[in-house]
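So, chain A:
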Amino acid sequence: GSNGGDSEGKDQEGYEIALVTDQGTISDKSFNQSAWEAVEEYGDKNDVTYKYYKPSSFDTAGYTQQIDNAVENGAKIIVCPGYKFATTIANLQEKYADVSFILIDATPADEKENAVEPTENVYCALYKEVQPGYLAGYAAVKEGYTKLGFMGGIALPAVINYGYGYLQGANDAAKELGINVEVKYTYTGTFNESPDIQSKASGWYNTGTEVIFACGGQICNSVFAAAEQTNKMTIGVDSDQKDASQTVLTSAMKGVKKTVADEIAAVYAGEFKGGVYTLDASSDYVGLSDDFSRFKKFTKNDYDKVFETVKNGSVKIISNDDVDENAQGDPSTKVLKDALTNVTVSYEK
Partner candidate 1 sequence: MSIVYFLFAQTLLFAIPLLVVALGGMFSERSGVINIALEGIMILGGFFGVFFINFMQTNQIMSGQALLILALLVSGIVGGLFSLLHAFASIHLKADQTISGTALNLFAPAFGLFIAKTIQDGVQSVMFENQFRIVEVPILSQIPVLGDLFFKNCYLTTFIGIFILIISYVFLMKTKTGLRLRSCGENPQASDAAGISVYKMRYLGVVLSGFLAGMGGLIYILPISTEFNCNVAGYGFLALAVLIFGNWKPWRIAGAAFFFGATKTIAYTYTSIPFLAALSLPATAYKLIPYIATLILLAFTSKNSAAPRAEGEPFDKGKR
Partner candidate 2 sequence: MSYAIEMLNITKEFPGIKANDNITLQVKQGEIHALLGENGAGKSTLMSILFGLYQPDEGLIKINGKEVKINNPNDANKYAIGMVHQHFKLVHNFTVLENIILGVEDSKFGLLKTNDARKKVMELSQKYHLNVDPDAYIEDITVGMQQRVEILKMLFRDNNILIFDEPTAVLTPQEIDELMHIMKGLIKEGKSIIFITHKLNEIKAVADRCTILRKGKYIDTVNVADVTKEELSEKMVGRKVNFNVEKSEPKLGDEVLKVENLSYRPKTGHKDILKNISFDVKRGEIVCIAGIDGNGQSELVYALTGMIPVQKGHIYLKGEEITKTSIRKRSDKGMAHIPEDRHKHGLVLDYSLAENMILRNYDKPEFQNHGFIRFDKMNTYADGLIEKFDVRSGEGGKSITRGMSGGNQQKAIIAREIDSQSDLLIAVQPTRGLDVGAIEFIHSQLVKHRDEGKAVLLVSLELDEVMNVSDRILVMYEGEIVADLNPKDIDVKELGLYMAGSKRGEGYEK
């Protein structure tokens, strides 16, 4: 049947594992997709029913409605990817105490943004996107690129962190090589592909940019298209995107899929434990994709070396939380600027 869910007469009991998407879809090349893949795999492997729900309005009302819906359909586990669920979960976590929630990139908060303590049944996964970002930037420069680009979707903290990390990674690599690199930096203002982005990307490539880190759902489609047109390279994000295009050098990944898979398993193993978890290199939930075939200079052990330094925290990476609240992802804010000795950033606001 459609929407996953193998409907061999299980419909009566409804669906045990539920995913409620945010604006994105289960093919948005972003956390909705990663999470969904995990749900599917687990469901199919262990023959558990699962399905996803798409809200009709993208506000607390809409999300609440779908969660009610899912519970009504017998959901034991509900995966909620995205910051937008913070308030909804805060409202519902007591009401549905016997349902396990897996909240990605968010922690419960009331509508005035004040954090709310997650209850036992709510697992909140936060990721240190600065780390994979850092690794991507580092690898790109070590590979020999000196003209880099970063295209974020919308300036969400997650996206910003990828970007900040990317800059600092590039910077450190440049320091080691004793060179100076240029990075073009922008937020496209959307998560969808569009001629505009394709145009912008080819613009960059045409004025020398060698590799663009496409960081925001489906905008990568347009960036890939531009790269193919100009025979330049790209860097994927969130999940391993090497199959999406030949131009993908590597992907800066965060283990949404892994998290969801692990936690679902935990629920069925009775080991599920709520709380806020910040996942990073140490628990290798983040990193570059483990296929290095498209690199020419940069090698697996180079990677392992730098990964180690990131893991053991010997390199300090500035993240969105360390800079001024209303910098809105600006890469040229004081703190960051000082750190970037060997990178000249040109920011297209």
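Keep in mind how these were chosen: all candidates are chains of the complex that A comes from, given by their letters.
Here, a residue touches a chain if its C-beta (ideal position, glycine included) is under 8 Å from a C-beta of that chain, and two chains touch if they have at least 3 such contacts; residues count from 1.
The model shown is predicted, which means the values in this text are computed figures rather than measured ones.
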Touch assignment for chain A within the complex, options 1 or 2:
1
Candidate 1 partner contacts - residues on chain A that touch it in the complex
2-4, 25-27, 52, 184, 186, 192-200, 202-204, 206-207, 218, 221-222, 224-225, 228-230, 244-245, 346, 348-349
